[in-house]
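All protein chains but one are shown in place.
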Amino acid sequence: MHGYTANKDDILKRLRRIEGQVRGLQRLVDEDTYCIDVLTQVSATTKALQSFGLTMLEDHLYSCVADAIAEGGDGARDKVQEASQAIARMVRT
Amino acid sequence: MHGYTANKDDILKRLRRIEGQVRGLQRLVDEDTYCIDVLTQVSATTKALQSFGLTMLEDHLYSCVADAIAEGGDGARDKVQEASQAIARMVRT
Amino acid sequence: MHGYTANKDDILKRLRRIEGQVRGLQRLVDEDTYCIDVLTQVSATTKALQSFGLTMLEDHLYSCVADAIAEGGDGARDKVQEASQAIARMVRT
Partner (left out) sequence: MHGYTANKDDILKRLRRIEGQVRGLQRLVDEDTYCIDVLTQVSATTKALQSFGLTMLEDHLYSCVADAIAEGGDGARDKVQEASQAIARMVRT
């Protein structure tokens, strides 16, 4: 069980919408749409992916990381470090 | 004709790969994969989208914007401004 | 006391270095340095600020957020939510 398990259906719906946005990009390119309009859709799709990631991160902090902290010991420091590395990857993309 | 038209097949192939990455995210969630592993894939997919956008932008600068600059007049300033706004959206996602 | 208090001297040293980078930008502009070289220094300064923020965030997760989680109750959810909003701001800049 993970923090997101309880919201799995919503999460999968969100990911299917993002999949649809990427297919929408393919249609725009296929129809020779003006570059800037394609780039606007790229930014919208990137934003959707980002906010999906932020939701998953919050669930993770409030479940997996919180559980490790409640148990205490080295497990807590490892979980916080692991989450911080994931946050760094998100910040740098 | 746009800057990317000559590379349309490569571009569509790239977008289909990104679509596959998003479907891969759905599989990870469906299989209750550990949150951090899902987040790692989110960052990889975001990076693929970003570098797709950067390639499209470079093509745009070297075709549509360059043509407008070569013609001169207000069209050039508008095209540079439009490209700068697209760049700002990319930087802020 | 906050997570960063124990490392205050290092943190202040880091911030003074970033301040120096911003003053370095002023010198580059003052000396009519080529735009791309100025932009390269802007990216380096932004990166230094970002990694400063990521260090502060990790300290916060491992101190303030961990303490609130250990105490349990609503305080824990509020702290996680507050940290997630700070992470969202970092991701979107």
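Letters A, B and C mark the chains in the order given here, with residues in each chain numbered from 1 onward.
Methods note: contacts are C-beta pairs under 8 Å (C-beta built on N, C-alpha and C of every residue); 3 or more make two chains touch, one makes a residue touch a chain.
Nothing here was measured: the structure is a model prediction, and the numbers come from that model.
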item: Residues of chain B (touch criterion as defined above) contacting the omitted chain; value: 50-51, 53-54, 57-58, 61-62, 65-66, 69-70, 72, 76-77, 80-81, 83-84, 87-88, 90-92
item: In chain A, positions touching the absent partner; value: 92-93
item: For chain C, residues in touch with the removed chain; value: 1-5, 8, 11-12, 15-16, 18-19, 22-23, 25-26, 29-30, 32, 34-36, 38-40, 42-43, 45-47, 49-50, 52-53, 56-57, 59-60, 64, 82-83, 86, 89-90, 93
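Everything below uses one rule, namely that only the chains that are shown with their structure count from here on.
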item: Intercentroid distance (Cα basis), chain C paired with chain A, Å; value: 22
item: Inter-chain centre distance, chain B versus chain C - centres from mean C-alpha coordinates, in Å; value: 28
item: Residue numbers of chain B (touch at least two other chains); value: 93
